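Only a single protein chain was left out; the remaining protein chains are all shown in position.
Chain nomenclature is as follows: A and B, assigned in order of appearance, with residue numbering initiated at 1 for each chain independently.
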Amino acid sequence: MPHEGAVPVGWGGYLSRMNVALFVTCLADHYFADAAADAVRLLRHLGCDVTFPPGQTCCGQPAYNAGKSRDAMRMARHTMDVFADSEAVVLPSGSCATMVKKFYPRVVRGAAGAAGQAGAGARAAQASALADKTFDLAEFIHHRLGVTELGDGLAGRRVAVHQGCHALRELRLETELAVLLEGAGAEVVPWEAQDECCGFGGLFSVKMTDVSAAMADRKLETLPELDWVVSGDGGCMLHLDGRNRARGMGVEFVHLATALWRGVTGAHRPAGAR
Amino acid sequence: MRVEIRDYASRSREIIKEEPGVREAVTGATIAFDEKRRQGYSEIDADAWRRWAEGVKNHTLTHLDHYLTEAEARLEANGAQVHWASDATEAREIVTRLAKQHSVRSVVKGKSMATEEIDLNLALEDAGIEVFETDLGEYILQLLEEPPSHILGPAIHKSLQQVQRLFADRLGSAPDGDPDTLAEAARLVLRDAFIRADMGITGGNFLVAETGTVALIENEGNIRLTTSLPRVHVAVVGIEKLLPRMTDLAGFLQLTARAATGQPIGCFVSLVQGPAVHPDDDGPEEVHVVLVDNGRTDVLAHEHAWEALRCVRCGACLNACPVYRQTGGHAYGWVYSGPIGSVLDPGLLGLHEAMPLPFASSLCGACTDACPVRIPIPELLLHWREEAQEEGLTPWKERAALAGLASVATRPGLYRLAGRIGSRLGATGVARALPMLGEWARDRALPKPSRQTFRQLWREGIE
Partner (left out) sequence: MRGDSSRERILARVAKATASRQRLPHPGALVTPPADDPVGGFVKRFTSSGGEVAEADPERSPSEWLTGFLGGLDPAVAGVAIGADVPADLRPRLPAVAAAHAGAGISVAWGAVAESGSLVLPSTGTRTAQLLPPVHIVWVPEGRVFARLEDALAELQDGLPAGVGLHSGPSKSADIGRTVVTGVHGPGRCIALVGPGSTASTGVT
């Protein structure tokens, strides 16, 4: 699977440390703050200088998915300006990374088509420049840094991977999460519903809440014996875990950044800590 | 069939809560179909085939007037008669008139979404004509007076036990009959219907312009019988079904079968050029082809949605769709369900009639990966959502909330403040009273916010 900009830096990266701007995303900021902090630790450990542009807000995906393209465009413009000078942008969310990488160019094209505005060409260039330097966390570690061996801190852990749909089908990250988790010592167990949508879908989970919950049930009911479900998408995890807790199923969800950082450090924090 | 799309949310709830067998049967069947599709694709260079098929359909749809007139001329040269129907009413009138002209008392039908779409059976029955659906799944549904739930497997939502009860009741078969026995019971009734029928009615998977060939794919042989035994054959074909050349058909017959069931080709393919006019030929005395618009030219004119007209009705997107799997087709409220229904119905019926289908998707994209003609279903859904927002067809609270988010998200200071309040509030009982979170919280535990936000952790320094 070709990945644009996949230039493994390996040890070269340690010699000239790469500057990475963290785009934390709304859900990680508020619900997976520790995981986002683990992403920072992980990136530093892998030889990156991490910055956090303070003007960052929401990527605009809720508006984009709802068909509010003008609102999405406003947020895209804001984000493009905030990260204009960053060398690389990394998101601990496959879905928001996809928004920036794949959907901003579409949003900009749509807005240009609708208004025929002056400056549309410049915006398109800005969107494409941001797309080229933006990465989902797993994508960045695996393809940009070229790192797949992280340690053995997850030795003895049985984990299943929940593939976020955007990372899987837009970014085509089909094996990367599993490879990294195995590279951190975990045993990745097969899960028949691994690649199926969990039913979150943002607005979908509130508009079509029964179907959405039934989709989560299908995921939860097919889980094999395991210690954790790991995902790179906070939205999916809030939804799946919400259903998990409502049904008292006792499944433990861990964000990819936290899992990988534990792989590096071998640190065993209390179960369930985010 | 009647359009009952607006009740999608409540109907899906009802099916999930009150008919759990449907979810189980549909999930099992579609996962099996989807696996066969993957296997079927893996045996060919599926990407190359799909790109090719997309290209042929795009070419055809952008030259459709040319190919329609070519097909008409060829069919007439073959001795077939061509009729044009602007809408469902006209299509029904044409077929009913033909039936009356030929003093038809009994009709056998092959499975056809187009005839479901125009509600043909009802019109024929009103005219005093006996109608037999002959596809086994369709026959089951005809007995139950239910519409099909899936393009390919119309009765996939029914369990063996339900069919056992139905056939015991209606056909007198053993109440614990195995599928072979049940199929035999249906076969006996329908064999008699085939022999007696004066008219056979089918749809058409493809219409080849160059040769005037209506091509039909199936596995049971009922369509071969429907197009062979009765003295009159009527094919009801949507105007988007055209293919330029016979050699194109070769690729489409195989790709459609692989997408639908993973088979290299359907067990039976009927290629109908016209009536048996030569003494050496065997077949119906008359062949009529009814070309149906019924909203298709509206879809064709739509800047984005026209791509949905590439659809070959294989059902691969339904099989791949985790949303469809929870309810089957009935929740969608019209003949075309699942992902393709959600993009096609707004075009065929008008967006207003088809709400809220563009929102009945998590946009996971599994459909597009399965589609043999690469219809970008999530993108088209987003275009319909955009139009729905512009036309004010969505709840105002939702539109206001999203506009509010954009206003807040372009002001970082305000965004930080709102985020703090929102996530803390969301964790309390107050959330259940909020319009969107309340829905969320009905079936899920509320999300637990982190002790400190990432911003706070960053400010304090991450070690």
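One rule holds for everything that comes next: a residue touches a chain if its C-beta (ideal position, glycine included) is under 8 Å from a C-beta of that chain, and two chains touch if they have at least 3 such contacts.
If you're wondering where the values come from, they're calculated on a predicted model, not measured in any experiment.
The hidden chain, counted over the whole complex, makes contact with B. Within the whole complex, the absent chain has one touching residue among B:88, B:107, B:151 or B:269, and that is B:269.
Of the listed positions B:15, B:88, B:151 or B:253, the one in contact with the omitted chain in the full complex is B:253. When the whole complex is considered, the residue among B:9, B:113 or B:300 that touches the unshown chain is B:300. Looking at chain B, the residues touching the absent chain are 28-29, 32, 44-45, 48-49, 51-52, 55-56, 58-59, 61-65, 68-69, 78-79, 83-86, 90, 94, 134-137, 140, 153-156, 159-160, 163, 178-180, 182-183, 186-187, 190-191, 194-195, 210-211, 213, 219-222, 224-225, 227-229, 239, 244, 246-247, 249-251, 253-254, 263-278, 280-283, 287, 291, 293, 297, 300-301, 306.
The rule is short, and it goes like this: only the chains that are shown with their structure count from here on.
Put simply, the C-alpha centre of chain A and that of chain B have 33 angstrom between them.
The touching residues of chain A, when paired with chain B in their complex, are 24, 26, 28-34, 36-37, 40-41, 52, 54-58, 60, 62-69, 71-72, 74-75, 77-78, 106, 110, 165-166, 169-170, 196-197, 199-201, 203-216, 218, 238-239, 241-246, 274.
Of all the residues in chain B, the ones that touch chain A in their complex are 8-9, 12-13, 16-17, 23, 27, 322-323, 325-327, 356, 358-366, 368-369, 379, 382-389, 394, 398-399, 402-403, 405-406, 408-412, 415, 419-420, 422-423, 436-437, 439-440, 442-458, 462-463.
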